[in-house]
Structure formats: C-alpha cells, structure tokens
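For this view, one protein chain was removed and the others were kept in their places.
A, B and C label the chains in the order they appear, each numbered from 1.
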C-alpha cells in the first residue's frame, strides 16, 4: 500500500507508475487527487504483494531513491503491508452502541483490527467486553465539581495514556467517550485519535448536541467522525452523515436515530483510517474510499 | 382546510372531530401533533368542500362558537378554501436556478400558485420572466461602499415593499435574493417571507456558505428553507436537505450540486406553506407534509 | 396502545376520541390514515396507562361495546399494554451482522425485547450468543443434494417450529436465515415472521441478490424488511432503504455496504412491529413510525 502527498507538478503519476511497473507491481486500486486550492497532489495505490519480488524494506529504499527524492523535501509518503490486523484501543463511557458495533464488525471480518483494550471511565460496558474476551480497564474520572485544580483529571488521563500507549495502537477510538482530551494527548496521538461527535459539525459543537438540535428545530440530525486536535470538535473531518427528523421526534427519538448514524459514520471513518485511505492535509482530509 | 394550535389537554380531538362529523365533513387528510416540550397541540384537517353544506363564513362562525371558544384564548386557528391559486412575489438577484424551478413547477401544476411579480436587483432574469409573461420589476440597489448612510438601500427596499404589497401575496419568496431584509419588512411579512439559504443551518450562517464549507472540509453540503426573521438566518426552519461531497469537489462543484438541493428544499417548503401545512410555534415549525 | 382498521366512513375519529376522552385517556401519540384506494381507515393511539382508571380487560370490553360494535364486523382492533419486553426468536445461518446488531440494540434498551432463543442451521454464531447468555439451538439442515424427497428439511423445520413455538414469540426474525420457510410455517407465523432480504425488492428476488445487482450494474443497492408469506420475497413490505454504489465496487464491497443497510432496515422494521406500529392490509402495510 503506497500513499503519497507532495506539491503538484507535471509528471508525478508518470514517475510513480513507471517505478511500480518496473518493479512488476500489479496495481489493484489506484486513486489520485490534485487539489487546485492548495496546489498539492495526493495518491494511494494498492499493489498486490505477490507481484513485487523484493522485500518491503528494499522497496521503500528504492522508492526513496528513485521517486521521492525527485518530488521535493515536502513530500510525505508511506509504503506498508496490509496483511496483519491492526491494534486499536477504544475509549468509552456509559453508552455502548459504538462499541457493540465495532465488536460486531471485527467478528464478521469487516474491520481488519484487534481491540487491544477497552478503557472506560464507567464500568457499564465491562460485562459486554469481558464476556467476549476483550480486555477492559476501568479508569474513574473525578465527578463534576470535585476536582477544582484538575489534578484528578490529569492523573486519570495519564493512566489512560499509559494503558493505551503500551499497545502502540494504530488508532485510539473515542467511542462516545464524553471527555475532552488534554492538549498533550492530542499531540501525542495526532493523526491516530479518532472521535465520533454526535452532530453534523460545525453545527452544535460541544455538549448535548441533540438538545441543541431539538431547540433549533433542524430537520436533519447527523454525526461526524474526525481526527482529534486541540481545538474542540474542529479537527479534520473524515466522514459525516445525517438522518431526517421532524417535529414529532422528541429528544429521545433524536438520540435513538442519531445512534445509527454515529455507528455508521464511525465505522466508515475507522475502516478508511485503518486501510490507509485517509490523507490529512492541513485542516482537511483526502479520503480515497 | 382547518389548521389549529392550542394548549394541549384531553378531548381536543374529540371536540374537533365531533364538530366536523356533525357538519357532515368528509376528512380527506388529518394530522395531529402533541408537543410534550411546549405542551401545545397542533392539527391540520383537510375536508372535502362538497361534504359541507354551509358556506365557509358560516362554518367559521360555528367553529368559533362551538369549538374554539372552549379551547381557550391562546388558540390560533384558520379555516380556508384551497381551490384558488395563491399569489406569490419572488425576489431575485442574478442566479436563476430557483426561479426557473418555481416557474416549471407552476407550469406543471405542482404548485398551485401564480407569480404576481418577480423583483430583481439585477436584470439578468428579466428575459426569462418576460418571455413567459411573468411581470418583472427591476429595483437597483446601491453598490457596496456607495451608500454610507444606508439611505439608498432603504429607498430600494421601500420600492420593493411597494411593488410587493400591492399583490397581498401569500408568500414573498427570497429566491437567492442575496440582500438582508430590514427589520421592518421582517415584521410586515412575518410568516410569509420565505428564504432559501445555501447551507445546512445553523452551519455557515451569512455570506458565502459554500466557501465556508469548502474551507472546513465538510463531507455533506446542504440548504435550508426558513421563514425570515430579524435574526439573520435564524428564523423557523421549514425544510432542509443535504448532498454528499468529497475532497475532489472544488467550490464550483459544491455550488453546482448545492443548487439542486436549494431548488428541492425551496420547492418543498413553499408548497407546504401554500397548502397550509406549516404551523409556526416559537422558533420552530410543525410541518404536516 | 390501541390499533384499529375498519372501512372508512365519517365520524370514526369522533367516536374513538370521544370514547378515550370519556375514559380520561391522555393521548401521547395518535396517527390516522384513510386509504383512498381501498376505502379503509387505520389508526394507532398511544394512551398513558396511568390516565385510565379501569383495567385493560375492562377497557377492552367497553371499547367493544361502545365503539367497535358500531364500526361494522370487518373492523380489526387491538388494545394492549407496552410495558413488558416481548419475546422474540431469531433464526440465523452463518452470517452474524444482523444478530450482533439486534443484541446490541437490546442491550442499549432501544428494542424492548428479549431474545428467547437463537436457532441456527450452523454453529458459527453459537459462541457469540452463549457468551452473552442467549440460548442457542443448533438445528442442522440437509446439505444440497442429500435430501431428494425433502424429508430431512421437513424434519428440521419441524424441530425449528417446536423450539420456536414454546416461547409464543411476538416475532420470529429471519436474520439472514437463508432457508425458505415452508407454507405451513408461513401460515402459522403469519404477521409475526419477519425477514430481511438483501435487495431492494421487487428487484432481485431469490438467491444471491448482490450478484444479480452487480451483473445489472445498478447504482444503488438495498435491503427490504417484510413479513414472510408463501410467495417468496413477496410479503408485505415494512421497510426498505438503499445505499449508493458505483463501478469501483466489487461484489465483496456491495456485500459489506449492504450489511449496513440490512441491519438498519431490519432493526427499524422489528422495532415498529414490536411497538404495534405496523398494520397489515392485503399486500401492503401502514406504518405509523
């Protein structure tokens, strides 16, 4: 799997495709994007492993020497193998629908991933996880008003980080975790921490978005899967979707219908991330779905 | 056509349906909504005119005496006939897609309306309107920076109001008019001025929403049809819809795809308004579509 | 919860609503439908249990005497209480996504149901079910070509019926069961057996619908939740939905994306069924969602 982003110019596709052809690479799937706004070029190429004679390390060395060196120092690229399931860590609170959904998708083989740990600030989902042999860790967070200087919360997050980082996960999934990551973790997990926000961002940033949506009287509600950054709910968006509501839907109805969208949007975003289909550039993403 | 809103209590449906049954009314379509949040009850009932023996005025008098008087002074109701096309006035600027669409829907009979006038602050759409025998009025607005005290703009709006009010229109449609109505006209046309905003509100209020959407990297763009109030783009929402975009869509692509949503959303909202399907309560609408 | 269907005439709503008002019933949710095509009237009314003074049996007797008797002998009605979770039986084969999804929805409380048994013609889903304390029964079916007179298949279905009927379930859910119910069971479970078919019916009836869809080159794939009748895939439709595909989607991609639609459509259809929101009339359904 090759992903690459670099300043756009003529001949990039020719260079890459000639290199892959010379190595005997059978391209199974190829996608390209030239962004006129930023003058940047992006590509993702899936090549059959058995069509390449050399090792992955050797291929990387050759690509660096023959292609990347000619595309300039700003070029970002990655060559990886997709045969092994990737480890992920899932952060949860009390609501289980996103966790249930991810577990189901892993059991059916749709997501090529392994849940190394579920970390919850409540124990509501411990029973579900442990029955299915998924390690569950409880890290309590201070209740509102009991942690004036934030030391308790900082300690809890330090414990979450410790329990997470031991797995070097390919993704840290905030599956309705309901706690705002501190800036340090946003940096440490940049490009790997994935949140599902229960509104169609940028509408209804922050707490209780379904209540905000109900009060405003919108006719569609949505969910947004995005990378976590230090700006609350403002990280690069990976995927969004919506569902229709009307005046007869109370907040509880919105919550119920919204859960279906949250599950779908998170599952799509996470799969694309794990399959190297998401390239981040600035505040935006290129998604080769 | 009967529409009614009043404080909720037991027996309202019984009162109304008994009244209509006593008058011989054949109910073709009936919709009810009890809003738990506000404690308000809403209904819309379409009755076949030929099943009622008395005149519309007599029916109103009987309904006032026998039903409305028992439901309390806060009750709002309306009994009307839907056989005549209703007059509307359409305010436009340079972009024609919404006007083209409304004209087509009127020609096919989908919208039971007559365009009494098109008023434009530019003349781009004059040719289209006049070829189809729709009166077009040009009311120029001062260019940016040329009207420091707003007198020119106020005069232009006075002229728009004059040209509009002579028709006592059932709806004043801002079909991509691009000018913010002054508070006085928001009040004068309350519940009748209908705007199409080219974003999924409350995201991207104000100018150039597609540019805002592009910069934020959203994965869906939308449009919102709403009643105009003095708060910019914050009036009661009648209808919204969205369409999927991705990283390959430049702003021009968003604009093109967004136009399809704008047309659909405006057409639905306007039809529901003209057929007395929209009941406004506070900042929100009940839409019996 | 009152549901009723009867030949349409004037005054039905007045009769029902007057009856409920006289009993003190606080109507939380009411829906009506007059079908012009068949001349039939349908209603569903949700009444707060604590607003009614008499017992459910007494209420039924009063409704029969005062209302139903006046609406004619063709009238079908039902008065029930919705406080207890309903028992369901789920028939499965090897694919788990629908079962996973239903289990998740029951755990979150979205579906007010209890899975009395999962019956599988394979054992693939036994581990998942038993870990979560859901009784799993394995009923093997004869392999293709090994049961020329159908006796093995008949015996297997007899066993399925025995294991199912002991629970008197409110719904028998064919969650990608992949076996065609014999006519006897279609009759025995009429109005209770719910199937999810992995196409947008009536397109692609029968086996391997995603393969059929791929061969035809459709641009959307779908799923259909319907009551099972003796006509294959032709029973009354409860719910359908679709998702967009394009030329880049291989059959495996369609299968993966289709699963999301199957889960959603089955979950919606089953919830509406369990909440008495679905009224069947002939080949069609009225769904008061």
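The criterion applied here is as follows: a residue touches a chain if its C-beta (ideal position, glycine included) is under 8 Å from a C-beta of that chain, and two chains touch if they have at least 3 such contacts.
Values in this document were obtained by computation on a predicted structure and should not be read as measured data.
When the whole complex is considered, the residue among B:58, B:110 or B:162 that touches the unshown chain is B:110.
Only one of C:1, C:132, C:186 or C:218 touches the chain withheld from this view, namely C:218.
Interface with the hidden chain, as seen from chain B, comprises residues 29, 95-97, 100-101, 103-105, 107-108, 110, 128, 131-132, 248, 256, 259-260, 264, 267.
What chain C contributes to its contact with the hidden chain is residues 33, 35-37, 200-204, 214-220, 222, 236-237, 239-242, 246-248, 250, 283-287, 289. Mapped onto chain A, the footprint of the missing chain covers residues 10-11, 13-14, 17-18, 20-21, 24-32, 34, 36, 51.
Quick note on the criterion: only the chains that are shown with their structure count from here on.
In this assembly, the C-alpha centroid of chain B lies 39 Å from the C-alpha centroid of chain C. Chain C has its Cα centroid 35 Å from the Cα centroid of chain A.
For chain A, residues that reach two or more other chains under the stated contact definition are 248.
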